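Every protein chain of the complex appears in place save one, which is left out.
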Amino acid sequence: MGAVSLIVLVIAAVVFSAGGILAGRLFVKGSTNPQKGQPYECGIPTASSPWQQFHVGYYLFALLFLVFDVELVFLYPWAVVVKEIGIIALVEILFFIFILFIGFLYAHKQGALKWI
Amino acid sequence: MIEKPIQETFPGQVHNMPGGTAVTGKFQDIINWARANSLWPLTFATSCCGIEMMAVASSKYDFSRFGFEVARATPRQADVIIIAGTIVNKMGPVLKRLYDQMADPKYVIAMGACAISGGPFFYNTYSVVKGADHIIPVDVYIPGCPPRPEALLHALLTLQEKIKSGLTREQIRNELKGT
Amino acid sequence: MSVKEYIQNVYNGVTSLLKGMRKTGYYFFHPKEIITQQYPDNRSTLQLAERFRGEVVMPHDASNEHACTGCTACELACPNGTIKIITRFDTTPEGKKKKALDTFIYHLELCTMCNLCVEACPTDAIKMAQNFEHSVFDRSKLTKKLNQPGSKIREGVE
Amino acid sequence: MFSLEHITNEVQNWLSSNFSSGWVLVWECLIVIVLTTGLFAVLGLVLVLMERKVAAQIQIRLGPNRVGPRGMLQTVADTLKLVMKEGLTPDLADKFLFNLAPFLVMMVAMLLLAPIAFARGFQLWDINIGVLYISAVSSLSVIGILMAGWASNNKYSLLGAMRSGAQIVSYELSAGMAVLSIVVLSGSLQITEIIQSQQNGWWLFKGHIPAVIAFVVFIIAVTAETNRAPFDLAEAESELTAGFHTEYSGMKFALFFLAEYINIFIVCAIGATLFLGGWMPLHIGSWGGFNHLMDYIPSSIWFLGKTFLLIFLIMWFRWTFPRLRVDQLLALEWKYLLPISMLNLLLVTLIAILGWHF
Amino acid sequence: MHNEAIKDFITGVATSAIFDESGEWLTVQAEPAAWKAMATALRQSQFVFDYLFCLTCIDWKTHLTMVYHLSSTVYRHTIVIKANLDRSHPVIDTVSDIWRTADFHEREVFELFGVVFSGHPDLRKLILPDDFEGFPLRKDFEDPINMIKL
Amino acid sequence: MNISVILFYVIAVCILGAGLLAVTARQLFRSAIWLLFSLVGIAALYFWMQVEFIAAVQIIVYVGGIVVLIIFSIFLTEQSGAKMPSPPIKRKLPALLAVLFGILFTARLISQYFTSAADDHSFQASMQAIGRQMLSTTDFGFLLPFEAISFLLLAAMIGCIVIAMKPSQADIVSPQNAGE
Amino acid sequence: MYTETAIISDNTLAGPEGELVINVGPQHPATHGVLHLVITLQGETVKKIEPHLGYIHRSIEKMCESLSYRQFIYVTSRMDYLSSHINNLGCAICVEKSMQIEVPQRAKVIRVLMSELTRIASHELWLGAMAMDLGAFTPFFYAFREREMINEIMEDSCGARLTMNYMVPGGVMYDIHPQFREKTKAFVKQFKQKVVEYDDLVTNNIIFQNRMKGVGILSKEDAISFGCTGPVARGSGLSCDTRKIFPYEVYADVDFDEVLETGCDSFARYMVRVREMHQSIRIIEQLIDNIPEGDFQAKTKAVLKPPKGEFYQRVETARGEFGVYIVSEGGTTPYRIKFRSPGFSNLSALDHMARGSKIGDLMATMGTLDLVIPDIDR
Partner (left out) sequence: MNTVPLSHILFLSTALFFIGMYGLFTRRNMITMLMAIELMLNSVNINFVAFNKYLYPGKLDGLFFALFIITIAAAEAAVAIAIIINLYRTHRSIDVDDATDMKY
């Protein structure tokens, strides 16, 4: 089946969700009023848009994640063969992880891991 | 305005729900059944009655038996507002906005004397709304100060009955006038 | 943070969490701890405290008589105007005009169950009842007339 | 012995004997669509009900018991109601993305079903990179949440989405590390091979302490990844009302809700597969009789039993612990879980290389 | 109680103060203008009046009276200080820089009685809606729409 | 035409359509979402080509990492909701011409040189093979680049932290002049 | 009547880098009612908190000016409804003081017993709500189990579960219920058994401790300056228990400790409340078997008319020092009543306490302040 099954699953998801939403659309008539479309903020009218600048702290987490994510990607092929290659593979990966760990410690020291 | 015509019937009786007058199909019945059995309240409590509302959620009374326990903090996902407590003039617009922002169908229960009419704060106060139904339509009134938890459960059951009957507020009012 | 402290931290954290889970787990596996009372089903067996104040009622005896003289003491005692008493003048058999209760209006939607009216009543004509199932669809239903139609004052009450 | 494998084979045979090969594919697709949507619906209903019952039991109350027999129909009523509720779209929202987000979340949940082995030989696609596929696809779900949070044009939503964005991506790392330890032990990424490698015992028991540590890390990480308490900061009720789905109502909200539960099921299924041997019955060393007895229990029961055990564990967490603060949450990941799981991975490797596991 | 010592001290700071000991506590009638100096002195004196536990106002129809209840967390003695204000232009110095609790209390008195506290950092409405008119706790406050008289 | 071929063209259309939308969408956030779909499409293409490993890496790194990073950076720049102006015609037209020319030129080259290469060998890229080659130290091994990657990542990480953190420390001291 | 009034909140638009102004409340699960906070955030860090009150301002002080001295007491149970007995008690004592009514000893003991039960009930509810603020739902249910027992006791004797109106000038409204003693003892027994559960579930939980310790610091000086009272001030080491300092009723005769913690943080405030429950139990145990016989109510006139003058009475509610200030002109109704509510002062310290912490901390800090909004707005 391979990739076809993925397509089938996507179709299933779409059918499922769309079916539900459409059923609701068909049978429910909502009332309209000017407040309904306003953003909810505990019952107080919103004054400013949420689409404004956020803090840089979020970026740092995404960045760290990205780096370690890439590392993780390289670990997968390593993991499947480590048993047959043996101790050399362990040494190789130790080196790899060690280098990244330095970066991690650096980030820690710089305070990048403090949440904002 | 409190000088309402006095009904001849004595209170404390259970109102007989008119059944079968409104023509509803089987499908509508099923939907009404679902709606009646899945009333998610908005977490909305302004004062003392809110504590009794919490008591209803607590283990001893446990409104989760009816499927009411999914209290939603956002009006978008809630089905019923239980106005538990006094509504003052400053709160009025907020309540209205919350009600407006709820997705249809939506129901309102006025819990306690304050929400029904201002209760203890009816006279001589400059800031209390004399009844939440001045702001939003109310489906079920439950008097008391505060109503005991069983009374709130009773109100919820009454609301369920109403939903199952499929009648609108106006129809109910007319029915009541007829009796 | 030394390595030892680090491990100590982890250990303490995990044990405290496990303790909490043991507690909740205990309740999960002991359903007899459940204290829920099933309200609408237990209605017939539900024991309310005898002093519980659910609403003001005016007891009538078998011959449809009550003890209210229409003295309006309760109306004055009530802090929020819940009671309205309309009196009329009856003529007693001796031909004297006597003030008597015509309508005892009770706004349940305003009442705060504070018991001040009952305390104030000189003839114990009203009392608090335990009834609490008052939910209605329309609030005009909550305004009540406590004296029954055709009722009159019990003999001997002054 | 009763097994789902027979049924699938039977269906396959029957189809191919009656139709041409092209049609067989179409029919199979249809069957899969129907089955998966059905599975979705049923899983959602059961899990939500289970959650409410578990919560009730822990909280010394009864929980839903009045709708249908013993409250069984409670979630059915809820679902029907949600379907029949108006789906709002805020005026100022990015309407396209707002409506797209629940679809995306659902698709991700659905795609994750593909490599899960529900029973012996009952698997949609035994992809050769099994667990890697799962890590990959599950990392998509964060996009759905970010999209929902951004498109709602609501401050709570956006804050909730940002939080869960940072949270989900962070915990993906230690979840990945925990998964890797099993990959190291079994030497394969493929789900069937991983299950086969546990023929004579589950990795949780075979892999000594490091495997247990990996298991604990995995459970913690997936709890966080699925935004469950105590890591439910994305929808922290007392802080951000409802988090990223504040503005969603009706069916669109139901889809998020459903996807959340399906995700729980999936991660627990993965956990059960990796650490508890999937559908493998419990075998203990050389106890022939005992092992034989265990074999009589159908493999699907084994699988579901293990999965639901883990699900129960996660629910148990939820109803016991308070929520972490957002910086503590990230500190937990970056200062504790990640270093621990890295070290643990190296330990596991050592064990695997030296062949110390059973 | 060393009321005498306190009296002596206060007379030293504000000569115009009038004392009254008929109530539970020593009551001092102060001039609004002298109040701020007196408050500062009381706070820093050896009596350590560091705790302002009640701040309110009374409308006597002819004038307004500010009432400050001061006490000491060290010696536990209490004094009451009153200052009469003109009803049409009630102005008094703020003490929110001496006792920070006065910040909110003064805002409350400001909106309920209309007393202006000069020097208050943030004298805005706290409780009433922003567009509320009138000072509800004054005796002549009328609100025919909202207030139903019994 | 069998299903696999149809699938290819569907995927191709998805990639190109989403890619086109990504570079023309007027809202930054939508642009990122279209980019995401384009990248997912490319991952699907890899799946279709049966190089599952690369497909998974594509999703993990690109979709799970880079796009998230881009989305976060969009949030950081206050313009996420604003519509960008559509590029002026004087920039659009030359770009369009250049691109069209490029496409035609390359297409011509491709059709000249790669006409025959339609194969159906079964190509297998098993994880074991990839892992072995990655860790091998022989001439064909990729151990060196593999280790070099760690340095690259280290450098990127430190660089980013240095660049992104510095001013933020400055404005902790004096929040007023952050805007300058 | 209700009029549509716009709420003009002075939200400023985008400030410096990464600042976001966000409304929390009036309808928000964490504000326990209708407190409205306008919070300025930078990232997740709180830069400024501006409380907006009045969403439950019911003008009780104005109302009381037209109620008689018997009537106005019932309104006060609606202010701090979790300490309604103690509120009523404060008013009753104040009226008694003005009229020089001598309250029978029995009534005094009953009053103290009821007050302490109320205090436990209030702290139980606070514990549950506080845990809920931190995201733990289950302690709420356990705490309510005990609270329900108290409610039952109350209902037996006072006739209501929450707003009892039991204290009247001159004593209490009814005599205690015959089963009062038994039930209270049963409660004390169960409480002692179950309270260790809270320790396992909440107090010793590592997540809980991490979220509470070092959060929401309020130094002793600040506590004094902000006029904080009750557990909030005692968590900062400020001794301010009215029951000890200015004993009323029979508090002078019973043996109990004033609970003081010096941590100044949220955890200290938490511990104060938990330990206070034990102290209350101690008081109850001392008194429950020693309720003197006698009248439960002094003979009073039907219409109360205190002489001209000013009267102030403070009592210790579960939240701190509650003051009643009655200005009497000699009439049947008070000329002016001022209620000094503990929450009002405690709330004013919130901005000071929570600045610079995370949103989650803000909620935890707010939880330990134990705000009852109608008490603050009055």
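We call the chains A, B, C, D, E, F and G, going by the order they appear; numbering starts again at 1 in every chain.
Everything that follows uses one rule, which is that a contact is a pair of C-beta atoms (placed from the backbone, for glycine too) under 8 Å apart; a residue touches a chain by one contact, two chains touch by 3 or more.
The model shown is predicted, which means the values in this text are computed figures rather than measured ones.
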Write down which of A:Leu9, A:Val28 or A:Leu66 is the residue touching the left-out chain.
A:Leu66
Considering the whole complex rather than only what is displayed, give the residues of chain F touching the chain that is not shown.
2, 4-5, 8, 12, 15-16, 19-20, 22-24, 28, 31-32, 35, 38-39, 42, 45-46, 49-51, 53-54, 57-58, 61-62, 65-66, 69-70, 73-74, 76-79, 84, 87, 91-92, 94-96, 98-99, 102-103, 106-107, 110-111, 114-115, 117-123, 125, 129-130, 133-134, 140, 142, 145, 149, 152-153, 155-157, 159-160, 163-164, 166-167, 178-180
Listed in rising order, the chain A residues that touch the chain left out are 56, 59, 63, 66-67, 69-70, 73-74
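The definition used in the following text is that only the chains that are shown with their structure count from here on.
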List every chain that touches both chain A and chain D.
B, F, G
Count how many hops through touching chains it takes, at the least, to reach chain F starting from chain B.
2
Specify the chain pair with the maximum number of C-beta contact pairs.
A-D
Farthest chain from chain B, going by the mean of C-alpha atoms per chain?
F
So which chain is farthest from chain C, going by the mean of the CA atoms in each chain?
F
Suppose each chain is reduced to the average of its Cα coordinates; what separation in Å results between chain F and chain G?
59
Mind checking the centre-to-centre distance between chain B and chain E? Centres are C-alpha means, answer in whole Å.
44
Touching two or more other chains - residues of chain G
1, 3, 5-7, 14, 17-18, 20, 22, 26-29, 42, 44, 54, 57, 59, 62, 66-67, 74-75, 138, 141, 145, 148, 163, 201, 205, 207, 358
Where chain B touches two or more other chains simultaneously, the residues are 31, 58-60, 62, 65, 73-76, 89-90, 94, 96, 98, 103-105, 120-128, 130, 145, 148
Residue set of chain G touching chain A in the complex reads 7, 9, 11-14, 17-18, 20-28, 36, 42-45, 358
Once bound in the complex, which stretches of chain F touch chain D?
3, 27, 29-30, 33, 36, 40, 43, 52-53, 55-57, 59-60, 63-65, 67-68, 71-72, 75, 80-81, 126-127
With touch defined as at the start, can you tell me which chain B residues reach chain A in the complex?
31, 74-76, 94-98, 100-101, 103-105
